[in-house]
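Removed from the display is one protein chain of the complex; every other protein chain stays in position.
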Amino acid sequence: MEHTPSTHLEEKCSLEHIREIYNLAIRLFPICRSITGDGVRQTLHILQEIVPQMTIHEVPSGTQVFDWIVPPEWNIRDAYIEDLEGNRVISFTDSNLHVLGYSAPVDKLVTREELLSMTYSLPEQPDVIPYVTSYYKERSGFCMAEKQKLSLDKDRYHIYIDSDLKEGSLTYGEILIPGQAREDRNEIFLSTYICHPSMANNELSGPCLTIYLAKWLLEQPRRFSYRIIFIPETIGSLAYLSRNIDDMKPHTIAGFNVTCVGDNRTYSYLASRCGNTLADRTAKNILRFYAPDYISYSFLKRGSDERQYCAPGIDLPVCSICRSKYGEYPEYHTSADNLDFISPQGLGGSFDLYRKCLEALEGNHIYKIKCLGEPQLGKRGLYPTISQKGQYDDITSMMNFIAYADGTNDLIAISDIIGTPVEQLIDIAEKLIAAGLIVKC
Amino acid sequence: MEHTPSTHLEEKCSLEHIREIYNLAIRLFPICRSITGDGVRQTLHILQEIVPQMTIHEVPSGTQVFDWIVPPEWNIRDAYIEDLEGNRVISFTDSNLHVLGYSAPVDKLVTREELLSMTYSLPEQPDVIPYVTSYYKERSGFCMAEKQKLSLDKDRYHIYIDSDLKEGSLTYGEILIPGQAREDRNEIFLSTYICHPSMANNELSGPCLTIYLAKWLLEQPRRFSYRIIFIPETIGSLAYLSRNIDDMKPHTIAGFNVTCVGDNRTYSYLASRCGNTLADRTAKNILRFYAPDYISYSFLKRGSDERQYCAPGIDLPVCSICRSKYGEYPEYHTSADNLDFISPQGLGGSFDLYRKCLEALEGNHIYKIKCLGEPQLGKRGLYPTISQKGQYDDITSMMNFIAYADGTNDLIAISDIIGTPVEQLIDIAEKLIAAGLIVKC
Partner (left out) sequence: MEHTPSTHLEEKCSLEHIREIYNLAIRLFPICRSITGDGVRQTLHILQEIVPQMTIHEVPSGTQVFDWIVPPEWNIRDAYIEDLEGNRVISFTDSNLHVLGYSAPVDKLVTREELLSMTYSLPEQPDVIPYVTSYYKERSGFCMAEKQKLSLDKDRYHIYIDSDLKEGSLTYGEILIPGQAREDRNEIFLSTYICHPSMANNELSGPCLTIYLAKWLLEQPRRFSYRIIFIPETIGSLAYLSRNIDDMKPHTIAGFNVTCVGDNRTYSYLASRCGNTLADRTAKNILRFYAPDYISYSFLKRGSDERQYCAPGIDLPVCSICRSKYGEYPEYHTSADNLDFISPQGLGGSFDLYRKCLEALEGNHIYKIKCLGEPQLGKRGLYPTISQKGQYDDITSMMNFIAYADGTNDLIAISDIIGTPVEQLIDIAEKLIAAGLIVKC
């Protein structure tokens, strides 16, 4: 790659800002979130402290959303397993992962065999608690480390889950930021999910980063409108789409599903279904220049809300930039995906890439050179007046930009062709507009 | 490749069936076939025993077929070379390859030099008799192993060919199998050739396999019509096309020239002229999953009746799946291409691939998912109700199918994209239709 990464977040986003993102993750981590319930509401209210423009919406249990029905609301207060001497084997207060997500209440004595049949573990990762759910079939269950499961040697245990599953609602947050363009209402869409209990990369990193992206966007001049949502995964995106797809479809020019953006490993890209939407082109362009070693995943490796956003008939232009993508790192969906796995640096790098994507989209105009043949840049102070070999490197990007500013290529396409980052092309375009040499199409 | 080959023929085609194909080759092997004559008729009558629906057609000598004229009919009864003591050097009864194909009758004494000038051999393969013909220029000639040719040490020889070249006809067989689709008359075309004397891979393997494909097709439910022809190569395909092209062109959706399908070496694929017809897409898809090491030949390596089927203005969608392709194995067009070179296993593997191609074509519908967003498969028993990492592999194909069932991709295209064999997708489509989730377009 021709360009070394910028110093990322430091440029426009202070170190203090990065630290704030991480601190938010620390604050939200202990809350027991699920696809419904008070954990989601508590999380959204904390996010609302950062961006008060967020509105919070409730979709009643039983609502049909396309092929699905919003399930009963789940809330949990406590849970444990004890032996008959009252020694706690596991406790909800130690880790909310110990309870199978959406567990129905239970309070009874069970045999060891009964307990084992309702206890989930990962034999191949014997030290960690797995994250397991049963949203749409009523069960009660526990999760624990395989090692702990193997050490259960009593004949009987007391199991206790103080939860309830009843009519209520699914809760989501929405931030609508109007753009300043009069002529149209083109919109950029950001989605992230707030349905995972105490795990850090997947998934507190997404909502923590996204709320600060929203805050940053509110401070910027904006050509486009932004639709930013904080939803429970799958059922939440379906619920949101069922209410909003008619409004979104004609206006959404690019979207990103923000997930798994917190750790410090390599960057990755998950393509949209079509693979070449404006969102894909933008993500690949930014990654090429600032994280050239990124891993590229096809849509066959999808697993989050792009499953809904890119479904046939929905077809929104949505892709993802991740660090370690869900399903592709050992800590995924276990207690090892904790606050040590993510870092301010990891979150900050992702923030910077998403910011660059949004800036590239905002600046992604189509330009056309006004004169025939190359303009004489020298008389405008834009080109050396001495012609000597090896002296042009600094103006090569401007010359290349002019060569491809033909009224058909947008800035991202030109960047792809000539190998100059979009942010440099935006600066060049400004100089050329000031010199009266190009026009926006 | 993601999938190991199925156990081929064993699945749907019994071992006995495979053995029948090979036994047919044994039975047909001794007959002296050429582009016309009683050897062709005898061969077609034996094939007709297996599929009585075959009709046999005669095209008179002298008939204009496009740029060509059907030549006189050739028949041969005996031939030999003797020295003056009556010792036979070669005899037609030992191998019909010893006579230059279409040789005019001769019975005379010749000098060694005269004999050598009319005797064909392969210096680079000194042990085998080559297969040589002179259909369109009247000659008499012999073929023998280079070693034998070098051992000819007498001054004079008696040469004898009891053949005739006279008005008659070109003979071909045709099986038309109607399809069950009412709304259209889409047709699949199979062609093979019955003009080679005693050689096994090229070419008894093609007609032997094709007649059993026809028999199998007659036992299947069929969406499409099938046109299956057994012709002499080149002049036969030209004659057939000159009579039938107007009828074939609007209806033929895919076709295969079945040749060189009997040996046990690697599989190969010969592209059509355009290279991406439905026939090509089907063949490449099936080979990818069941014979991933296959060799791919471009149309520049053509050499059989695709020369006519893909000619400009004809433009039928015809390609080939072969084992060792004509021209690409040392035994080709020699006495070494004998019954030991082919095998039941070789024929059976090819039969299975062609059968899979035809099944893929029959099942190659375009589907469209009926709901927006992903359907909830869990409530239909098609998806686990427990969500735990690493538990989805068995339903990934169904999810991928749904993601691409957008009303534009056919099943073969989806298989290419998602890496699941068409036969699995057909099963999945049936489940989804039963669940009311997809419709055929």
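Chains here go by letter, A and B, matching the order in which they are written, and residues are numbered from 1 within each.
Here is the rule we go by: contacts are C-beta pairs under 8 Å (C-beta built on N, C-alpha and C of every residue); 3 or more make two chains touch, one makes a residue touch a chain.
These numbers were taken from a predicted model, which means no experiment stands behind them.
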Omitted-chain contact residue, chosen from B:134, B:186, B:338 or B:388: B:134
Sole contact to the chain not displayed, among A:86, A:123 or A:373: A:373
Contact footprint on chain B, counting only the chain that is left out: 65-68, 101, 120, 122, 130-137, 139, 234, 237-238, 241-242, 245, 273, 299-300, 302, 307-308, 310-314, 327, 332-333
Touching residues (missing chain, whole complex) on chain A: 368-369, 371-376, 378-379, 385-389, 399-400, 403-407, 417-419, 437
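Methods note: only the chains that are shown with their structure count from here on.
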Approximate Å spacing (C-alpha centroids) for the pair chain A, chain B: 54
